[in-house]
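This report concerns only the one structure given below.
Left out: one protein chain. Kept in place: all the others.
Up next, subunit A:
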Amino acid sequence: MNFDPRYSARSFNSVGTRPIRPDGVDKVTGRARYGADFNMAGQLVGRILRSPHAHARIRKIDTSKAQMLAGVKAVITAADLPDLTDGDAAMYDILDNCMARKKALYDGHAVAAVAAVDARTARQALKLIEVDYEVLPHVTDVDEAMKHSAPVLNDSIFTEGVEPRPAKPSNISKRSQFGHGDTEEGFRHADKIVERSFRTEQTHQGYIEPHACVASVSSDGTADLWVCTQGHFVYRQHCAQLLGMEASKLRVTSSEIGGGFGGKTHVWAEPVALALSRKAGRPVKLVMTRDEVFRASGPTSATSIDVRIGARKDGTITAAEATLRYSCGPFAGTWAEVGAMTAFACYRLENVKTIGHEVLVNRPKTAAYRAPSAPMAAFAVESVIDELAKEIGMDPVDFRIRNAAQEGTRSSYGPVYGPIGIGPTLEAVKNHPHMKAPLSRNQGRGMACGFWFNFGGQTCTDLNIGADGSVSLAVGTIDVGGSRASLSLIAAEELGIAYEQVKAVVADTSSLGYNDMTDGSRGTFSTSMATISAARNAIKTLRERAAQMWDISADDVAWEKGHAVAKGGKHGNLGKLSLKEIAAASGTTGGPIAGHSELVADGAGVSFATHICDIEVDPETGATRVLRYTVVQDAGKAVHPTYVEGQYQGGAAQGIGWALNEEYIYGKDGRLQNPGFLDYRIPVCSDLPMIDTQILEIPNPNHPYGVRGVGETSIVPPLAAIANALSNAAGVRMTHIPMSPPRVLAAIEAKQAG
């Protein structure tokens, strides 16, 4: 990478403005094409047979009757997806999750699939598949799964991170630990210590668009996949590896995406669709139902967390500890590890220790969900922080300001911070008018802080200038939140042209070099860096072409406000050449003009937010309503402020749903009881107030414009902010998420009963 990413202060013409979104008209008129909107001539309908058992050994699968049904063109089982993962444990888990091999590990686990001429025939065929199960004892609760008496899901799992290695397998796949100092010594210096245990139930990302794809495998071994995904290059790698294909022979084209939030970062049904197409010799369309989305994709961890924090009367935290237990579904993960890293990241602590336990349960494979693992840890920590502030008689904002991390602080997960925004967000909250607004009876105000790392990653971008002077920007990161508009603004800024002259598209995997997926709030951060680099390369060519047109040296040509300008007194009579004029002459000055960039965008810069919320509790029903909500977050530099505000609002809305309503409910039989939006209720517009936002801009030193990722952090504080507001409104400390009406009512009644 020959590109200097360091920040330098500058003024902007395009960046920071709010043009109309380029994908808006298509989306509101229904022209935008999502995963299920793509069709091919002769395509078949794919359907998946799923386990009705939470835990069962698969003795035998008889597909003969299904294969004999008229209209059925292919039936597959795990035998059609042999293990080609070559010892890659993470990929093997993805393969096993796509199609169960020896055991069904959760209610909804795929065990077979069919491709038929229509949906009715496909459904009939599924009923004709005979699976001989040996039902096994199951465990779905994270704490129960850790007990010695719990059924062990995988007898090859011996807890990693424990010395000596355990002699017996267990459901605890890994133990991790972070921190510094001596917490016991720190607690000895505390005047007050608050210690509590918390639980959060499992939630789904709740993306409106189900997983959907069309797969077409040709007889020559090449294949196409049209799919809704957060990372089409990653899907290409996964599918190619699992099906034994060369990556270059599989072209993956991404659709528009109706939400992903981490749930579309690895394959679920796409290898199944490709395997069906390969066997049938025809294209196969596979679209999950909502029931399947809930039972077999997505969810985040259920958790059980203990927190202990001590402070002196002057408000200084002397020690902090947390033990975090996160469910992973039936496959090993690192979810508790991330929770352990993020739990105390907002604070300047001399003595801190966090321990994470990854726990296997008979639930769907846990997937990333927007700042994965951080909201649950923040719920527990920020609840105790609030309670401790009260115990020592300090305002909760002042208490946090006193202990906030700052530049030079050793983070609780290890490294020392550079310039960060937690302090400024707290100061902004302290001075926000929201904090002074009056409250009525049964109403309460709460606030909380949140942290997320943000990533960069591998990125490749092409910028092509047409002969008419319009600019095509081809990027390889999926636009999940408006990045096409932001990246067009960036290209316009660098080239010195109007935003309307730039059109950004997401290119398919055969048209551009590899890109990591859009996760870790990296889309605009990393692809803007590549776009700046590509534009600067194009400008170099534009200067050379102008030099040709003028018959002078390119060293004497500068680029200013979208024009080539001849420098020096000897060229004083030359006027400016616009980008359009240079582009119009490109056919005779060397051909098309383009800029390309491939780079690794590292140094994403960590992100902090502080939220305020007002709620009202109905003491007769326990129902909680959010009255007012404010998000204050550091964006580094807001490229398109409306989209940044949209990310802040979207994260807060998801967090509010998580806090108050959403949860996976399992029966004693280990089956999911509420796999639909009627019984698993995400918030709708009428449930929410207008979510106010305040963007802070503390430049990231590792991006030319100072950009930080903004997509994830805003989901971190809401759980605790609402719990703290509820504590102030009703005088009850809620320790179990969601704070649904029955739980809140029970807490109020318990308090009244004394």
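The definition used in the following text is that a residue touches a chain if its C-beta (ideal position, glycine included) is under 8 Å from a C-beta of that chain, and two chains touch if they have at least 3 such contacts; residues count from 1.
Note that contacts and distances are computed from a predicted model.
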Options "Stage V sporulation protein R", "Chemotaxis protein CheA", "Branched-chain amino acid ABC transporter permease" or "Molybdopterin synthase sulfur carrier subunit": UniProt name of the undisplayed chain: "Molybdopterin synthase sulfur carrier subunit"
Among A:413, A:559 or A:629, the residue in touch with the chain that has been omitted: A:413
Residue touching the undisplayed chain, where the options are A:116, A:172, A:213 or A:368: A:368
From A:456, A:482, A:683 or A:717, residue that would touch the chain that is not displayed: A:456
From A:80, A:256, A:292 or A:712, residue that would touch the chain that is not displayed: A:712
Sole contact to the chain not displayed, among A:520, A:622 or A:683: A:520
Where the unshown chain meets subunit A, residue by residue: 1, 90, 160-161, 163, 174-179, 205, 261-262, 265, 334, 337-338, 341, 368-372, 411, 413-418, 453-458, 519-522, 600, 602-605, 702, 712
